[in-house]
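These notes are about the structure you will find just below.
A single protein chain has been removed from this complex, and every other one stays in its place.
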Amino acid sequence: MDARSLQSIFVAVRANKLFELFVITVIVASALLVGVKTYEISPGMRRFTDPLDLVVTLIFVTEIVIRFIADDNRRRFFHDFWNSFDTLIVLVSLVPVDNSDMALVARLVRVFRVLRMVSLIPELRVLLVSLVKALPQLGYVMLLLFIIFYIYGAIGSTLFGTVNPTLWGNIAISMLTLFRVMTFEDWTDVMYETMEAYPLSWVYYVTFIFFTAFAFLNMIIGIVVNVMEEEHRSIRDKAAASRGEPTLADVHERLGEIQGMLRAQAALESRRE
Amino acid sequence: MDARSLQSIFVAVRANKLFELFVITVIVASALLVGVKTYEISPGMRRFTDPLDLVVTLIFVTEIVIRFIADDNRRRFFHDFWNSFDTLIVLVSLVPVDNSDMALVARLVRVFRVLRMVSLIPELRVLLVSLVKALPQLGYVMLLLFIIFYIYGAIGSTLFGTVNPTLWGNIAISMLTLFRVMTFEDWTDVMYETMEAYPLSWVYYVTFIFFTAFAFLNMIIGIVVNVMEEEHRSIRDKAAASRGEPTLADVHERLGEIQGMLRAQAALESRRE
Amino acid sequence: MDARSLQSIFVAVRANKLFELFVITVIVASALLVGVKTYEISPGMRRFTDPLDLVVTLIFVTEIVIRFIADDNRRRFFHDFWNSFDTLIVLVSLVPVDNSDMALVARLVRVFRVLRMVSLIPELRVLLVSLVKALPQLGYVMLLLFIIFYIYGAIGSTLFGTVNPTLWGNIAISMLTLFRVMTFEDWTDVMYETMEAYPLSWVYYVTFIFFTAFAFLNMIIGIVVNVMEEEHRSIRDKAAASRGEPTLADVHERLGEIQGMLRAQAALESRRE
Partner (left out) sequence: MDARSLQSIFVAVRANKLFELFVITVIVASALLVGVKTYEISPGMRRFTDPLDLVVTLIFVTEIVIRFIADDNRRRFFHDFWNSFDTLIVLVSLVPVDNSDMALVARLVRVFRVLRMVSLIPELRVLLVSLVKALPQLGYVMLLLFIIFYIYGAIGSTLFGTVNPTLWGNIAISMLTLFRVMTFEDWTDVMYETMEAYPLSWVYYVTFIFFTAFAFLNMIIGIVVNVMEEEHRSIRDKAAASRGEPTLADVHERLGEIQGMLRAQAALESRRE
């Protein structure tokens, strides 16, 4: 049995509906397994879940191998984001969960198997890709927001560092405290404390809330406008393509033809005279 | 008196304005009755409200029976969502409220009589239907949101389960805690507690807030774009239908006719020569 | 001096720029006076503010009288909302502030003089009118929201009334507690308390937050779509009106004329033959 025929078998397997359904079931089962293991479970049950974990890992390895061999262009297999993504998750699952320092990390990584749900459902992949695509558009607003946080963080730790070191000890802690203020989470407790030392420090908080809210608002509007623009363009394109509707340019062109015909007629008439 | 004439009488009753007004009054009264019974009331007054409750139930039963008999197609009566809805509410009201275990449930079910207000007012029915219709569109975003919750829940209960079992005991409790974090409700208290064991755990919270806020934002934009698209289409259709306004296609067609006329004339002229 | 000439004098006064400026100054001053009086002030200063208050009242009365007499159609004077509004505020200011029970009410009513700022600035009047106009559109969503509140309030006071009477004592208190939950204000404290008695009561809170957030979202989208629609219409109308731009209907009509001319010509030609 040569490599060629092996590949064609694997292509058939990959295209098989039952194989696909089986993989989906395993992914959902592995996700449930992740959930179940967070509960206090008896050792008897543990004797049941641990081998299951191994079985899931083996199935995942087999599936990736089949998909790799079945691929037409094996060199480009890892150029596809979702292939690399799946392989990475499966590879890390192979790290044994013993009582070493890595045990906790290995258990955590196994959680990310749930993300295979995303790589499985095309609609979720589209959604995730569109989320990631929207990020760079927001880049500069995020940078502006970061600069606002940085300046207020520096001012905060300079002024309030002695008032409450837990909240304003250095610029990093201050920025975390400011993130808390931005989410309105018990921000008045923070404010009333500093107002005892600096009675005017409410200006610091109110302006910060104003600036960040405004920047955030701008960000949202930016996305909305962007999304709508694309939506409008796609609607227009679809309308023009599917219904074969004439555009204003078509009408204008046809009018030019009519003018040409009339001019030719007028020229004919004048020659006749 | 045969069944036919009985039906025609009931059809007349159903169409009667006074009957409709009476039913509305009873529904509003039953809603008020539900509210009144949450107050501490004297036994003297209870002697008054309990029979009232029975009267309302009887009126509701009578009304449903009249509407059922008056219906042209009795087999399809329960195919209508609102008919089934009303009947279900009325049927459950018939469960006696004694001191058995079912008493509390029966009292609670009686609360849903207020929902008959929705089935009564057409505008509210439209609103509710549009709400329900919008749900499946959001399906995939909801699923993505659920996956984010599930992964963060699993990580949370793995890492923080020993720090505070009340908040992070298992994946279900962790997801409830994360819902709390998403609403910004005292989330810093939760964070500061885990930061004592894991100083870097703020990354967990900040990224979670970022992801959920972003997914939620996407969801809102999805609805808005959808609603606007439909709105635009309905406006365009209405404009075209009501005002009989010509479209660009009409103009293009008329131009084609003019070209035909000119060509015919030109052919005539050339033949004449 | 007869009534006619008196009216013409008052019309002149009303139209006078200095008079207008003076009234604005008095309104701003009366607003500041309202603010100042909330501070602990010495009796010496009180001897200064109390007569000022009287002076402001007198000026306001005089202004209203002038505007009333200067009005062309005195019978319709109070048909204008802002005239009635101003008169009412001024009239209530005439109630003496002594140590009777009405003293506090009279002081509070004087606060509303600040609202004269709104009746003074046309842009604010437009804003307020548009706010009030938007309300009825939201009527049904508000009603739906109220029904949701009512049902959850009735369920809440039935189930949790014995757990914490301060929060869930009766339907009115329950609805206030639910408003608090809707604003995410310490809602987990409320939830954790009831979860001790009913471990599944988190369903109650999560569904309530979901429903109200969804209804609220719908409300916002409703307003946005409405505002945009009006905006679009006004833009289209303005464009058509100001620039004298031809519409598609104009183009279609002109094409009809051209067809008429061509037909006439063709008829002429055929007659000639």
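Here the chain labels run A, B and C in written order, and each chain numbers its own residues starting at 1.
The criterion applied here is as follows: a residue touches a chain if its C-beta (ideal position, glycine included) is under 8 Å from a C-beta of that chain, and two chains touch if they have at least 3 such contacts.
Remember, it's a predicted structure, so these values are computed and weren't measured experimentally.
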item: Interface partners of the hidden chain - shown chains only, full complex considered; value: A, C
item: From C:21, C:91 or C:111, residue that would touch the chain that is not displayed; value: C:111
item: Per the touch definition above, residue among A:4, A:133 or A:252 touching the missing chain; value: A:252
item: Chain C residues that touch the omitted chain in the full complex; value: 31, 34-35, 38-40, 104, 107-108, 111-112, 114-115, 117-118, 121, 123-124, 127-128, 130-131, 176, 179-180, 183-186, 220, 223-224, 227-228, 231, 235, 245-248, 250-251, 254-255, 257-258, 261-262, 264-265, 268, 272
item: Hidden partner chain, residues of chain A it touches; value: 140-141, 143-144, 147, 150-151, 153-155, 157-159, 161, 169-171, 174, 184, 186-188, 202, 206, 209, 214-215, 217-218, 221, 224-225, 228-229, 248-249, 251-252, 255-256, 258-259, 262-263, 265-266, 269, 273
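In this text, only the chains that are shown with their structure count from here on.
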item: For chain C, residues contacting two or more additional chains; value: none
